[in-house]
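The block underneath contains the structure these notes are about, expressed in structure tokens.
All protein chains but one are shown in place.
Here the chain labels run A and B in written order, and each chain numbers its own residues starting at 1.
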Amino acid sequence: MQEITRDTLISRAKELLASGEVDRVYGWKRGEFCYDVTPALFTDAESLEKDFEWGDFCGANLSKYLVEETRKSEGKILVFMKPCDTYSFNQLLTEHRFDREKVYVIGTPCAGMLDPKRIRDHAESFTSVVSDENGVTVSTLFDGDVKLDRSEVMPDRCLNCKSKKHVAYDELFGEDGGTIASGRFDEVEKIEKMTPDERFEFWRGELSRCIRCNACRDVCPACTCEKCVFDNPNSGVENKAAENSFEEQMFHIIRAFHVAGRCTDCGECSRVCPQQIPLHLLNRKFIKDIDGFYGEYQAGAEVGSRAPLVDYTTEDIEPSDAVKGGDENA
Amino acid sequence: MSISKEPYRPLIVAFCCNWCSYAGADLAGNNRLAYPADVKIIRVPCSCRVNPTFILRAFQRGADGVILCGCHPGDCHYTSGNYYTRRRMALLFSMLDYLGIERERTRVEWVSAAEGAKFAATMNDFCETVASLGENKRLEDLRCKK
Partner (left out) sequence: MRKITLDRLDEFFAAVAGKLKLYIPVDTAGGAQFQQWRAGAKMSDALNTTRSAKDFFFPQTENLMEFKTEGKKIEIIDVRRENEDFAIFGVRACDVRSFDVLDRAFLSEPADTYYQNRREHGVIFSLACSKPAETCFCGTFGIDPANPKGDIVCYKTDDAIYMEAKTEKGANLMDSVSDIVAEDEGGDGESAVNAQKEIISERMKKLPLASLSTDKFGGDKTAKFFDDPAWKSLSESCLGCGTCTFVCPTCQCYDIKDFNAGNGIKRFRCWDSCMYSEFTKMSAGQPRLTQLERFRQRFMHKLVYYPANNDGMFSCVGCGRCLSKCPIQMNIVKVMKNLGEGGENNG
């Protein structure tokens, strides 16, 4: 079994560029430190050699960039995708957001990403991170090396990974995995078991930190409206308003609702939140409810599947029972 | 001018579909069936016209309870509108409950054009429930208060 490294990806990308199969490559680019990796477009072998990065910090989901990028020319784009990214990719295809023919997908294996925020909790001023099967070694500027367990510094979305399976690819590096029975709904259940007052307090605390930077929306692969309702001044909640909590609730409820049934649970919203609001817990509540009410559904698992909110059966649960149902589970 | 405070009355917004529930409300009126004047009816072409934003917007503008009435499942004037409503509202109400917002403040009820009595009874019951909860505090927009 060949080991997949950064060089494997680069040499394949160079081959595809040289053969003219693709004319640009969407990947990740090195930054100043080990962790500040930026999604970037590469068009030649030289820049790939110099700047291409593949590793523990390439968490950004590149699928959304394809919506804009595929419109720019007739050429084909090579894109690298982790298993969770491929779900978003399929979901975008289901919604006809770009032309599949213009993309060449290489599926890359993923052992879970690392979260710089969590590393900072254990190691201040860190400069490099080396990970192997024994764990993660973090070098700091002033405190020497810190040894950590990988699970201590992985983001929630990777700790509760739902699938190592690539649901879309033209070429696959490494062996494909399967879906995983993860504990991703555990946190949701914990909140459901609280009293209404506790739930309200919990969410009030979390959502009150929102600064309405819109990062969660702008990074979300399911949020691809050409014009967002929250950019409309007539929405009355397009900016953070004074002495109020309403517009935060409105924004997050409506945003979560708008992606309900289309959210693949990629976890980008929580990754990018500068205030560390656990936004994925809103989306997972919808996913859990949908699974419970209308049968298991994984957005993006297959292209062309009918999302639960644009579908119905005559025997669906009544809204009044839906909430009570939540109680019985508690 | 009297300085005594008026007893608290909730403000209820009722979205009623044009074909069944609005006609049901009409029938309740024709039959002189009483229901509280706290209910403000907004007529919509179909219950599935009601977007979750409408419900939140009603709360923002001071509603203490929001009820959505449509044709019975299977009887939608547009064949399937209320089936979509049912799914949307099941998920929305469950989410509101998850956020700790009192579940009794929102309701969906199927009322046909022949069910004037059911309309009146539903509104009486809903008003009473919301009145017992008191003012909407958890989904309020402070700017719209006073």
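Structure notes:
Note that in this section a contact is a pair of C-beta atoms (placed from the backbone, for glycine too) under 8 Å apart; a residue touches a chain by one contact, two chains touch by 3 or more.
All figures in this text were calculated on a predicted structure; none of them were measured in a lab.
Screening A:9, A:40 or A:191 for touch with the missing chain picks out A:40. Across A:149, A:171, A:218 or A:321, the single residue that touches the chain missing here is A:218. Only one of the listed residues, A:7, A:21, A:171 or A:231, touches the absent chain: A:231. Not every partner is drawn; the one left out touches subunit B at residues 61-62, 141, 143-144, 146. Counting the whole complex, the residues of subunit A in touch with the unshown chain are 31-33, 35-41, 43-44, 46-47, 50-51, 60, 65, 116, 120, 124-127, 141-142, 205-206, 209, 211-215, 217-219, 231, 233, 236, 238-243, 271-272, 274-277.
Note that only the chains that are shown with their structure count from here on.
Taking each chain's centre as the average of its CA atoms, subunit A and subunit B sit 37 Å apart. The touching residues of subunit B, counted against subunit A in their complex, run 52-53, 56, 60, 73-74, 80, 83-84, 86-103, 107-108, 138-143. Against subunit B, the residues of subunit A that register as touching in their complex are 188, 191-192, 194, 196-204, 229, 236, 241-247, 249-250, 253-254, 256-257, 260, 282, 285-286, 289-290, 293-294, 308-314, 316-323, 325-326.
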